[in-house]
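Notes follow once the structure below has been shown.
Removed from the display is one protein chain of the complex; every other protein chain stays in position.
Let's look at chain A:
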């Protein structure tokens, strides 16, 4: 952006106008989103990752004589649950399960989505038709019902839940990748690569995919929040890993019976999920805004 009020050139655009300009607020917003997202995400992810080395009681260590102690009780920052287990420890260890499922699921769904979407966009024809119809069919199915059905059929293990969420999320990545590849394949460098005699698969893998992987990976990051929420929803509905594995959904599900007397059993794990999801979404939004091509008059 050029300086609006330059010396010697009269202008009606004041510094205040500039500060209120859409482009400025967008840039400021992107920076805020990036920082706020990073802080929120780190606030949850770091303690979860370090749960094993933090001086906390075991996630499943019970003390029936110290049930439902409120937050900030002696030795229990988040209080204790209905079996006298340290709630903070359960939330952090539960987060390891939820985050591991989420990260693995988005990695798998990202790989499937990028592979299928780029093939559909680049080759077109019957490949495009098959992939497109398949993802449309899957998008038409009610997601949670489908997940519950698959978990009921194959049993609620971490592997099954990861695969189920991964398979549930690939259409979004595939759709975006397909549209990005449709744009890329018309660019001159693709034609040049063909003229040089590269095979289609080589052009796609070596030249096109590297150019679309960045925006596609941002969508994958946004899907992480959705994957964590899905895992929590499944656990909440009783389709999570078997007890005594702590997962966020199960901690909330177990705690809701005590909502009127022990608010922290539901509120604190819920808050942790909310902070993570908001953080990841802000981070993804901020990154997207930063990588978005500058506007025409930018420069």
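Here is the rule we go by: contacts are C-beta pairs under 8 Å (C-beta built on N, C-alpha and C of every residue); 3 or more make two chains touch, one makes a residue touch a chain; residues count from 1.
Heads up, the rule we're going with is that contacts and distances are computed from a predicted model.
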item	value
Chain not present in the shown complex, as UniProt names it (candidates "NADH-quinone oxidoreductase subunit F", "Cytochrome C oxidase subunit IV family protein", "ABC transporter substrate-binding protein" or "ATP synthase subunit E")	"ABC transporter substrate-binding protein"
Of A:15, A:64 or A:140, the one touching the omitted chain in the full complex	A:64
Contacting the left-out chain in the complete assembly, out of A:86, A:172, A:231 or A:254	A:254
Sole residue of A:10, A:142 or A:197 that reaches the chain not shown, by the stated touch rule	A:10
For chain A, the residues touching the chain missing from this view	7-8, 10-12, 14, 60-62, 64-65, 67, 82-84, 152, 238-239, 242-244, 254, 256-261
